[in-house]
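Note that this complex is displayed minus one protein chain, with the remaining chains in position.
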């Protein structure tokens, strides 16, 4: 069941709730799974000096990001007893309130899925060459800084 | 934004992927949220001595369970800086491959949502008076034991 | 006045979903009585809730007490 071949993680624009539902639904036939852990990153309308973030525009160094994501996936699969893992990240503009990151891990017993999901999110945030440009409603911008 | 009034968590039968999508969608307007953490419990078709679990039938001591869930919710909100938390648990029959538990936490920064979700799941498993009866395809049964 | 007891999960397979017992002063007497009536309960693992709280020490019962027998939880 383990999917370890490199695959694209990038989607243009926001990740729809219906897309997430479809991903969940596809696991119905995998009746060895007992727990799914999902992380969703949502764009915040942060207020900075009177301006409000209206959307984030994401860019990436795609070739490097996909190689890095493949390496992260290999590490996570070797560390945790996972049934499967799916990762999707937005490119282009994602408005405040919309989803830009979707990490989805599944395992027989819950602990592996939960720990793997959290670790994957942390690694994506620190290791994937992706940049968010926060666009304000007054058409100015600043570059996002990850915590 | 914090919802602390007691509420029902029980739904009859499996939790549909479309229900999960609707829950996610409803958070679009909460533009102070930066991260959502979701746990889904899925019924496994465990094989035990040649028999296979075809579904789990859940029962509860509802009044006690809702009081306990309310107490858990209060504890979690006082411990983590959450924007919101939603919990749904199935009652009645849920077939293998279907979802019986849906825990959904949201926060401004991801860590609170992730930690709160995991702790809530652990507490639900150990503290909520809910029982799962594993029904096999040959019409025999055994009572589920949580790890 | 009888004490009403509600019974859940696998324990209901042994003793039915509810019971009313007379002359039960506290939870220790309740357990003693139950194990006489249903010997299979003596080997079962369970907790007792009084008024929706699990009790770990001997607890006085009155006609208004809500008593429940709870096998190990297995939700999720």
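For clarity, chains are labelled A, B and C in written order, and residue numbers in each chain start from 1.
By our rule, contacts are C-beta pairs under 8 Å (C-beta built on N, C-alpha and C of every residue); 3 or more make two chains touch, one makes a residue touch a chain.
What you see is a predicted model, and the numbers here were worked out from it, not measured in a lab.
Considering the entire complex, the omitted chain makes contact with A. Only one of A:20, A:96 or A:128 touches the absent chain when the whole complex is considered: A:128. Chain A residues in contact with the hidden partner, per the touch definition given at the top, are 41, 58-61, 63-64, 67, 89, 100-101, 121, 124-133, 143-146.
Just so it is clear, only the chains that are shown with their structure count from here on.
Chain A and chain C have Cα centroids separated by 48 Å. The mean-CA centres of chain B and chain C are about 27 angstrom from one another, to the nearest whole unit. Averaged C-alpha coordinates give centres for chain A and chain B that are 22 Å from one another.
Residue positions of chain A touching 2 or more other chains: there are none. Touching of two or more other chains is recorded for no residue of chain C.
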